[in-house]
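In what follows, a single structure is set out as structure tokens and then discussed.
Omission of a single protein chain aside, the complex is shown with its protein chains in their original locations.
Now for chain A:
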Amino acid sequence: MLALVVAHLLVSLVLPGLTGRHTRIAFGVAALPPAAALCWVLAHSRAVLSGAGPVEAVNWAGPLGLGFAFRLDALALVMTLLVSGIGVLVLLYAGWYFERGSGDARRSAPLLLAFAGVMLGLVLADDLLTLYVFWELTTICSFLLVGQSGVTRESRRSSLQALLVTALGGLVMLLGFIVLGEAGGSYRISELAENPPTGAPLSVAAGLILAGAFTKSAQLPFHNWLPAAMVAPTPISTYLHAASMVKAGVFLIARLAPVLAGVAFLPAVTAVFGIATMLVAGWRALRENDLKLLLAYGTVSQLGFMTVLAGSGSYTGSLAVAAMLLAHGTFKATLFLATGVVDHQAGTRDIRELSGVAGRLPWVTTVSVVAAMSMAGLPPMVGFVAKEAAFEAFLGGGWDVAVEVGLILGSMLTVAYSARMLWGAFAVKPGVRRNEADPAPAALWIPPAVTALGCLALGVGYPLTDALTSAYAGRIAGHEGEYHLGLWHGFNPPLAFSALTLLGGLALFALNTRLNRRRELLPAGMSAQHGYERVMGSLERVAVGVTGRIQVGSLPTYLAIILLTVLVVPGSVLLFRETPVENLRWWDRMLQLPLALVILIAAAGVARARRRMTAVLLVGVVGYGIGGMFVLGGGPDLALTQFLVETLTLVAFVLVLRRLPARFTETESSRGVRVPKVLLALGGGVFVGFASLIFSSARDTASEVSVQYLEHAEEGTSATNVVNAIIVDFRAFDTVGEISVLAVTATGVASLVLTARSSRRRRHARSRRDIAVTSPGTSSGERGSEVS
């Protein structure tokens, strides 16, 4: 399964080269990997439905328990049919939709294919972290596909909104995954489903994971990114924002339903948010004039519907959600693709400008009618089958009644906006000029025709749909249920609800124009978009405030803060330590005392010096003094190196100082600044001195390593000088690294100095020329360049 995903990504890497010249061939090639995935899944479908689907795990970082795990089960099968099946159709359609060789086509072909690959990985994932990785990859694909070239402000804003909202949800979800994985002792979904964790961790994890699912599946109050994302070209809206990606949230709830079965609040939360979303978005869809926006709000509404079903956790509810996933994928893809054709051929998708399209595009109209019937839940479409099951799932008493009422009201809205969509796109409207739409090429109407056929076939062939969905529902509920999907269950409440829904919806549609006029009089209430904008605005405001206060831009201040932190945090640990400082002695050798005095006096001199040369020479004194300390401390090699390096450093300083002014140029800082600096520096000195005492007294023997080195130096390296043996033999690679550091530094120094020299020469030459040209008498340019 990993191979299939990787194949998608590899082909998408090759595509950019092909798309520029042969756009349609490129999209054709892009359709091959999803087609292969579809064939592979279909070949395994029998095994999957009997509960023995293929499983695959690729170990990546074994000790960390990281790996890619995949499992093709019934739910994954349903989703793969959608992802790969609709993927093939959309890619073929896109080849004719995009202008040949256009920038959008060149960007979209590889990205769409890559998206198909990562979405496949997402639905097949059996590991929480694998799932998360693919989840975020789909977010990134969505961002790039919505943004396209990013020329218009709207596309930039919409893509950013989609990215921020879904990535934020994704991060919260990751937190939930980690809580779940740590509490359950495994990140494998199949293992967690068998031994789900319990108690508070499970509840916390469920809450966090729902946040991710709700943002991705555009539930209230996060739903606004989805309609905003409709600025993307229609094939992309079809594939990502109707048929596959936005279902990831619902899929996640459905996937984790066995793990989260113990969470008491899950059905209530999903019901409240789902029904609210279903009603608000359905109501909004009745007002939109842009066909794509109308459909987008319809998608949001249907996602709410599916969220309710996915969270229910019952057998019939699970049956309904799986059927609804199939139904929504087929009818929404059809409607979006058909809208794309109308837009492409008639040049507009505004309801107020479209009229009489049905006569010009008969095929497109036919498939749209089929799909809209499925959306409205009319027999014999799969939408009807799924909706019957959904009504059946909430026939119990108690709160089920409220849910059922919500679903019926939401479905009425669905019927109304389905009718409005058909009327708006295809009907002849009085007072609107008829559109001169050209007949659509076959490649544009065949893909929606195939999906429309899917609506019909899955409805009429309901035993097949039942087989597909009941395998999943059986796993969730743990037993086979009584209920089976079908077109006819006799005269029962769901059938009555369906009839009620249809009548109510048609009435709503008939009243809609009048309602819309009233609605304009209502005050504009809360808008999710305003909320988003306000949150983003205040986020930026806080960022300015924090940056303005914390990032003052002064190096001394930053260093002082670091030093202060060192003093406060490790310093307080030192003060309240338990290790004693014992056996103080003044010196190891008498000579250390005068040497220490020399070093300290020189150091104090450096701090006070106003002339550069004085300061440098005093630093040299300190360095030689340290060398003397090394001689006394039994380190002749160390002392030798110290003397040599100190001399070289002095030479380098003198070479540079030759060109700099004699005194330090900095302005004398005021007393109020200097005193804290002195105090802070003294505090740092005391801290280090004190720490060295503690370090020193904590050790009583030479380290294990040193003893080993001392023992093995002679036989191992045939050297008597142990320090040498360490540097050139035992730790030779460290020394090689050190030499390369020196080489890099030398290169850097050389380039800096040489640049300086050549630019000086150039300036020199130019000023000479200037003098020669302008005024031969003055030599100010000459002097100026010498000074610099």
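By definition in this document, a contact is a pair of C-beta atoms (placed from the backbone, for glycine too) under 8 Å apart; a residue touches a chain by one contact, two chains touch by 3 or more; residues count from 1.
Keep this in mind: contacts and distances are computed from a predicted model.
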Listed names "Sugar ABC transporter ATP-binding protein", "Branched-chain amino acid transport system permease protein", "NADH-quinone oxidoreductase subunit L" or "Multicomponent Na+:H+ antiporter subunit C", matching UniProt entry of the absent chain: "Multicomponent Na+:H+ antiporter subunit C"
Residue, one of A:39, A:58, A:539 or A:607, that touches the chain absent here: A:607
Interface with the unshown chain - residue positions in chain A: 541, 544-545, 547-549, 551-556, 559-560, 563, 581-589, 592-593, 596, 599-600, 603-604, 606-607, 612, 615-616, 619, 622-623, 626, 629-630, 632-638, 641-642, 645, 648-649, 652-653, 656, 659-660, 664-667, 669, 677-678, 680-682, 684-690, 692-693, 695-703, 705-706, 709-710, 713-714, 720-723, 726-727, 731, 734-735, 738, 741-742, 745-746, 748-749, 752-753, 755-756, 759-760, 788
